[in-house]
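As structure tokens, the structure follows; a few thoughts come after it.
Every protein chain but one is kept in place in this view of the complex.
Here is chain A:
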């Protein structure tokens, strides 16, 4: 999922805390807010502005996957106010009774949120969490190194057949999803037959895949890897080198991810957390974040404020017919085991 940017950082930043604060002038009663977010998944400028306006000091800890965050909370980590689970993890956390009811949907600015993004089944009205950001997982490639523009997964593997290097994510569900989507199956299938089809499809292409990795950005930039499965945040790098790099959503369809902003039951600063959510509902703040993250926003008013290069970019804000082909992961419970063996098979094969 969106491990992607965060993974490289995860190793380096594990447990690292960044404290954003403005001056020491207003440092009386230490008003605080502690965020627990994916690495590199919020614009630091947003936090700086929040502190400047409210005097509340913001602490930020990061994680590399939903599971890591959940495991840490289950192991008794406290002190965090806001977390950013993916939709299926939002449901899981609701089932585990970890989330605080915020009534954020009662805030006047909540009307900015497109109701289509209230995806969590456990929270259809947004009484607990609010949609934070979304994006797709597609193909990031180096235009100057491929024989023709890549539009589909077939094109992607054809480059590999021509002797170029291609990489996929080191992510069980994302890789199997490509096999499932290419064969017209749901990415949430629990049918062993569907998974077998996806597994065989991937095994056939396994010799063509150079690596399963999150750290492919420098390799694609240098052209050592010509194309890689990556997420829409790649547009950040495309912007630096638009002549050579690009990101596409494959024609077959793709997966999408969405994270929600949730307050924990154990949050020590619930009032500040709600204040931050309301702050983030403002279109100018949400768009500030989206522009830096180069992903999608559920905030309709913020969308209008985006620069054309992002707003009208079909890779970042795909048209309706492409959007209809995007699939989002559900939590699979115990059926996840079937994915594990298929994935291990795919990774091990030569």
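Here is the rule we go by: a contact is a pair of C-beta atoms (placed from the backbone, for glycine too) under 8 Å apart; a residue touches a chain by one contact, two chains touch by 3 or more; residues count from 1.
What we mean here is this: contacts and distances are computed from a predicted model.
Q: Look at the options "ABC transporter permease", "Intradiol ring-cleavage dioxygenase", "Heme exporter protein A" or "PadR family transcriptional regulator" and return the one that UniProt uses as the protein name of the missing chain.
A: For the chain not displayed, UniProt's protein name is "ABC transporter permease".
Q: Which residue, A:96, A:116 or A:271, contacts the hidden chain when the whole complex is considered?
A: For the chain that is not drawn, the touching residue is A:96.
Q: Check each of A:167, A:180, A:197 or A:245 against the chain that is not shown and name the one that touches it.
A: Considering the complete complex, A:167 is the one touching the chain left out.
Q: For the chain left off this view, which of A:177, A:219, A:262 or A:291 is in contact with it?
A: Of the listed residues, the one touching the omitted chain is A:219.
Q: List the chain A residues touching the unshown chain?
A: Its contact residues with the unshown chain are 11-12, 65, 67-68, 70-71, 74, 92, 95-96, 165, 167, 170-173, 192, 209-213, 215, 218-219, 222-224, 333-334, 336-341, 343-345, 347-348.
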